[in-house]
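Yeah, one chain of the complex is gone here, protein chain that is, but the others are all in their spots.
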Amino acid sequence: MEQLIRIGPTVTAQEAIDFVQSPESGGIVTFIGAVRNQTQQKKVLKLFFECYEPMALLELEKIAQTVRERWHVQRIAMLHVTGEKLPGETVVVIAVAAPHRAAAFEACQYAIDTLKEAVPIWKQEFFEDGAVWVAAHP
Amino acid sequence: MEQLIRIGPTVTAQEAIDFVQSPESGGIVTFIGAVRNQTQQKKVLKLFFECYEPMALLELEKIAQTVRERWHVQRIAMLHVTGEKLPGETVVVIAVAAPHRAAAFEACQYAIDTLKEAVPIWKQEFFEDGAVWVAAHP
Amino acid sequence: MLFGIMKDIAAARTLTIEAELPTVGALKKWLMQQYPGMQQLRAVMVAVNKAYAADDTALSPGDEIAIIPPLSGG
Partner (left out) sequence: MLFGIMKDIAAARTLTIEAELPTVGALKKWLMQQYPGMQQLRAVMVAVNKAYAADDTALSPGDEIAIIPPLSGG
């Protein structure tokens, strides 16, 4: 399995798709997460992503390793942004190419679920009346 | 829910993603199917897709309707090619945008599974020593 | 209308049928007799006016009838 793991100021779906696409792959499943323009009816002005990058890269690497062990996947790309993002901008892209589409769906969903649970990245939402760190409080 | 359904000589993932992306959507799941360069160790030269187009469009419309009834989905795009395609070229794209990613994954997988079962499209594979209609014989 | 492998088996895109075939089931039976190659197919469905039709569906003159061999889109 070949993999592309990248954390940077901008990411695109096309970059992930281009990496995983190959004449051998039967199907590609991608997940794209973008900045929403509102949260619980409050207008979001911008987001800020903070990342503990050396550890985040290791955790992404672990996800790729688990995918490799559990599913027959040919290629995986996992991209995540850091820094400031405006509504509509892409935050995260996961793309998985596999010979069978069920494996691609399962592996892609596993990867984004685990990314959200285990990769040290924090999102701060900026509203007209202040800012909050998402999910910090119960 | 807004929908884009199209059958044509070429389709791209970007076109589907651009249609479903909106500042309100939390996540987009896409499935991309492309022509493989081999089937059971035999080199594939090209594919030919035949389509009973008026009925195929109605069946795709039914899939969109079922998605609308079962999941909270904001937008769906379903694109499929007809005619000749070479290895690596995109054959089908399904993109689903939803506020919650689990719904987007389920709806996208339902749409591609049902497309393969119910939409009247036939694929002919061309090898160096002849051609076969895929899945025709048991 | 014939599609995919059915077009090859019947060596035609469309058929004009003289026999009296009141239902989808009768049409399928007639086709199987005319084109024994069809019996080797995994499954053949019939669409009447662009919708899949059960064997007991009645056929009327003017219906748009399509013979649907096993699908392989996607």
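The chains carry the letters A, B and C, assigned in the order they are written, with residues numbered from 1 in each.
The definition used in the following text is that contacts are C-beta pairs under 8 Å (C-beta built on N, C-alpha and C of every residue); 3 or more make two chains touch, one makes a residue touch a chain.
Here the structure is a predicted model, which means the values were calculated and not measured.
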Seminar exercise, completed: Of the chains on display, those the missing one touches are A
For this session: Identify the residues of chain A touching the omitted chain, counting contacts across the whole complex.
Result: 33, 49-52, 54-56, 58, 80, 91-92, 112, 115-124, 133-138
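Throughout what follows, only the chains that are shown with their structure count from here on.
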Problem set entry | Approximate Å spacing (C-alpha centroids) for the pair chain A, chain B | 23
For this session: Send over the residues of chain C in touch with two or more other chains.
Result: none
Exercise. What residues in chain B touch two or more of the other chains?
Worked result: 33, 112
